[in-house]
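One structure follows; several queries about it will come next.
Yeah, one chain of the complex is gone here, protein chain that is, but the others are all in their spots.
Chain nomenclature is as follows: A, B and C, assigned in order of appearance, with residue numbering initiated at 1 for each chain independently.
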Amino acid sequence: MNAIKKGLKSALSWPAHRFAQLLTAERTALVTALLVTVLASAYQVAAPASGLAILCTLGAALALSYAGIKPWLRVVLMTFLLLGVLPYAGTLNPGVSSLMIQMFIYIALALGLNLVVGFAGLLDLGYIAFFAGGAYVYSIFASSQAAKFLPWFAANAPQGLGGWWFWAALPLALLVAAFMGIALGLPVMRMRGDYLAIVTLGFGEVIQVIARNLDTPINITGGAPGIAPIQAPTLFGMDMGQPTSLYYIGLVFVVLTAIAMYRIEHSRVGRALAAMREDDIAARAMGVPLVKMKLLAFATGASFSGGMGMLFAVKQHFINPDTFGFMESIGILAMIILGGLGSIRGVIVGAAAVTLLRFQFLPDLSALSANWGLPSAIDLTKYQPLIFGLILIVMMIYRQDGLIPATRRKENIAALEGPLPVPAGGTGTSVAK
Amino acid sequence: MKRLLGALLSLSMILVIAGCGSASSNPCDNSGGKLIKVKIASITPLSGGQASLGTAIANGAKIAVLDRKAELEKAGFSLGCAPLDDQADPIIGGNMGSRAVGDKEVVGVVGTLNSGVAKTIAPLFKAPSLVMVSPANTAIVLTQSGYGSYNRIVASDAFQGAGAARATKDTVKAKSVYVLHDKTEYGQGFAVEYVKEAKKISLLVANGEGEGINPKDTDFSALITKIIASKADAIFYGGIYDTASLIFKQADEQGYKGYFVGGDGLDDPTIVKNSGNAANRVFYTSVADNVYGSEAGKSFVARYKKQNGPNDPPTYAVYGYDCAQVIIEALLSYGKQNPGKTPTREDISKLVRATKGFKGLAGEVSFDANGDNPVAKVYLFQVKDSKYPGVALGAIQ
Amino acid sequence: MALLELENVQTSYGAIRALKGISLTVEQGEIVTLIGSNGAGKSTTLKTISGLLRPSAGEIRLGGQRIDQLPPHRVTELGIGHVPEGRRIFPRLTVAENLEMGAYTLSEKNAVADGIERSFKLFPRLRERAKQLGGTLSGGEQQMLAMARTLMMKPKILMMDEPSMGLAPILVEQIFEIIAQLNQTGVTILLVEQNALKALDVAHRGYVIQTGEIALDGPAAALRADPSVRLAYLGEI
Partner (left out) sequence: MEEGLRILPQILISGLVIGFLYAVVALGYTMVYGVLEFINFAHSEIFMFGAFIGFEVLMFLQKTSLLTTLPMVISLILTMLAAMIFSGALGWTVERLAYRPLRGAPRLVPLISAIGVSFFLQDAARIIWEALRGNWQLAVPPLYTGVLTMGPWQVAGAPLQLQVPYGAIVIMVSGLIMMFSLIWFVNKTKVGKAMRAVAQDRSTAALMGVNVDRIISTTFVIGGALGGAAGSLFAIRYTSITPYIGFILGVKAFTAAVFGGIGNLAGAVIGGLLLGIFEALGTAYLGPLTHGALKGPEYKDIFAFLILILVLVFKPAGLLGRTVGEKV
């Protein structure tokens, strides 16, 4: 038992950036960075659909973000990988683009949830509800759905508004999701952490039930069958619905989200959130308007989720209530916990890793085993909830800060709620070491 | 996580290497000689809750590839298969659809099991004209949305729902019916069509447009009290056998004396095992007659077992088989007309759509302009003596 | 051999070293007081003795037996009674139930009934309040209950953390009278107090603790006379 514990501990305690130290000495750094970029690109182009290739390319991008080279070169090389190599591989096999869009969606979602959980310390288990909000706002008017309850649409746009609607709907989706965030936030703001978690869970379920049942008396959401087909966005007359072109929209969304998160973290608001997370009484004493800040975090996080919901609807051409279940909320939570609560880079890596695992490696494995008639017992896809569960437990026990902890404060998660007022008497060891 | 990934990767590598070693026994391999390499992909759940159905479809398709291998080689094709796992999840399904598009050897796709997954995949196949033949989708919208290369061999909800409604009036002899569904794509779609037809043939629906329930619920006693008060002669349930049997059983316990009607979602031994005394009052429609009863069916079962182990295949296996056969027929007819040429996806898609009167194991297949199979049949079954499967009462017109 | 011995005890909260090496002894039958300013480490010392905190170095011995690695309930079983700072009455247990909890470690049949009777004799106020919830008592009553509760376990040594804190002067007088009284019935007492004057009045010996270290020690009277103690802790010039 102890050996296992030790093994786990050491396996999980590698510092993420140690291997990147290779890249810190200026000249070797330059050579290695170029080499990594070239090798990854070559592999990616040679075997576009291979999960391993995508892993290498993304790994290279991560390594470059640590590399001790000139910042402009870093940006150029990463841009080359993300705007050159991956989209090109996507034209060779749209499966790559499809996977990457999904990854972008999850990264942005995880970043948004990280704002709420990691920065503000509010555990939200119903985060997917905002995502659903954005998806529905877009889909209802980008399909024949609107015509089912609005006479104007039936007369003028029976198949929906068309590709331009995506761009017009974007601010609307952000607003609707932000509004949902506030609507949920207002009643729960004064609740304690675990109550908040349960109520947000309930909120997620309620939104799902409403989406499922709002086909009567007026058919607004399409009910359980959902909405399909959903029109794709157009940009200057180009169809952006296929994975190869949608890739760019996704990338733009993610980059904007990441920049926004970085700015928020280092802004007055970010500091206020951090103060609130560590000690809300002290924060209030220092003049941080708690309710306003919490609502701001909720609304902002929600609006990111809503925006990505639109992209999701476009990618899927179809949405239904089942897609927005509790499991998805937990999946996103698992991503940020795996990556490192409060750490932007960590959250991105966590989301990417979970997406790769769930959408590439596990289905590959089960297809392989179906192909070769291997016993289905070794099929790891089957164990997905088990693996998620284990990730949560093991990370909590052995590495609460995630794979790439936030640099600003190492004991980030420890600050979620502040320590219990009374040290654990029974164990006696928990406070003094 | 990296370690875990590493372990996963090395595991998959080992599997790949192990795979290459025994390449000859794999029906999905198409590496033979100078023939034109083509593949039929299947997109079904190979893992997760519905894996047994999805695997059956994939395996059925595989048997078809094996069965016609020699014939195809003569026509100049080396046909392989590519089973893809959608986990019954539209998100993963969309991914798999894109991967099927990306594999240039894939000329046709068998799938999907779930209508929701098909709604995500069909638009992806429209531009590359990749043909898709579904053994199981019943959502009406799929053939009404101009997806182009989408076809299915089973009857849609409209057909099944109407059939079930007529059976309720004519065979069950009910005057009024209480309509329930499980608020899923399948159950609700079915129930909506059922109600539509019921209104046409003046079968009274006791609760207006029908009501949804939560299939995760277990206690329906309050609802049943309401049903009994409505004095309906029959309860129709659009949904799956597990919840259906709970409702039927509890209704019986509370003293409901009427009949129970449902669709192919009830076609499972569980409906008999879990419904208690209610079982012998259950009628269900199904798109499949007892296919494994025939000689050809028995021979299929034997081949299936040889390839996939000792368990009897679920009915869906033969549907997967028929879907793949439809695509193979198109390939062969292309080969006949254009010997030595590599078919484009569009060619195959057109040829599949032109299928007329193909005699499949599970029934006849023709496609209309939308990709629906107008000759698909619906059969009515009744459970007797608490035995599964029920007694076939014949096809519904 | 002293009843309680601390030898070079060090305790940390995370990176902060609260005790930098405390050594002290308490003899059978004594009242020893530990005085010092806020945050000097007085409460930490008591918590370390009773096992609520685990020392990173040093030894604690009770009657010669090492207790510094034991969990708090074991330390209690061995005979150290700790009346925590702020009374820490169980607010939603009745007064009687609070007292019963004090006798948790005793297994004799009549221990609870006898103990409660003794407590009521010592603190007649508690008898009137026996059925009331602990949280409804006044500060002084709570302090009495806290002492009575710990006395239920018949400790070899009674450690009290700031028993006079937040009490009206007249109650403070009472509390110290009771401490003296208890000591006369043979109870050994380790007393932590901010009210150094009172503490040194009642104690036999004293230790002055300063930022985690013992700065001075000696007989209570000597400490009272020490000019630096007078300046720092007794408010005299």
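Keep in mind that, in the parts below, a contact is a pair of C-beta atoms (placed from the backbone, for glycine too) under 8 Å apart; a residue touches a chain by one contact, two chains touch by 3 or more.
Predicted model, so just to flag it, every value in this text is computed and none were measured.
Across the entire complex, contacts from the unshown chain go to A, B, C. The residue touching the chain not shown here, chosen from C:59, C:97 or C:114, is C:97. Taking the complete complex into account, C:88 is the one of C:88, C:127 or C:230 that touches the chain left out. Looking at B:212, B:239 or B:314, the residue that reaches the missing chain in the full complex is B:212.
Contact with the undisplayed chain is limited, among A:50, A:213 or A:234, to A:213. Interface residues of subunit C facing the missing partner chain: 50-52, 71-73, 76-77, 81-82, 84, 88-93, 97, 100-102, 104-105, 135, 149-150, 153. Interface residues of subunit B with the unshown chain, by the touch rule above, are 180, 183, 207-208, 211-214, 216-219, 221-223, 225-226, 229, 242, 245-246, 249-250, 253-255, 270, 273-274, 276. Mapped onto subunit A, contacts with the missing chain fall at residues 121, 123, 125, 187-188, 191-195, 197-199, 201-203, 205-206, 209-210, 212-213, 216-217, 326, 330, 333, 337, 377, 382-386, 388-393, 396-397, 400, 413-428, 430-431.
The criterion applied here is as follows: only the chains that are shown with their structure count from here on.
With every chain reduced to the mean of its CA atoms, the largest distance from subunit B is reached by C. Here the CA centre of subunit A is 53 Å from the CA centre of subunit C.
Chain geometry summary: the mean Cα position of subunit B and that of subunit C are 76 Å apart. Centroids built from CA atoms put subunit B at 33 Å from subunit A.
Contact with two or more other chains is made by no residue of subunit A. Those residues of subunit B in touch with two or more other chains do not exist in this structure.
Listing the residues of subunit B that touch subunit A in their complex gives 1-3, 5, 8-9, 11-12, 15-16, 18-19, 22, 26, 28, 46-48, 51, 55, 58-59, 81-87, 90-92, 94-99, 101-103, 115-116, 119-120, 122-124, 127, 139, 141, 145, 147, 183-185, 187-189, 209, 212, 307-309.
If you check the complex, the residues on subunit A that touch subunit B are 11, 14, 48-49, 51-52, 55, 92-99, 102, 212-213, 216, 223-226, 228-229, 241-243, 315-318, 320, 322-323, 338, 350, 353, 356-359, 361-374, 376, 379-382, 384, 391, 403.
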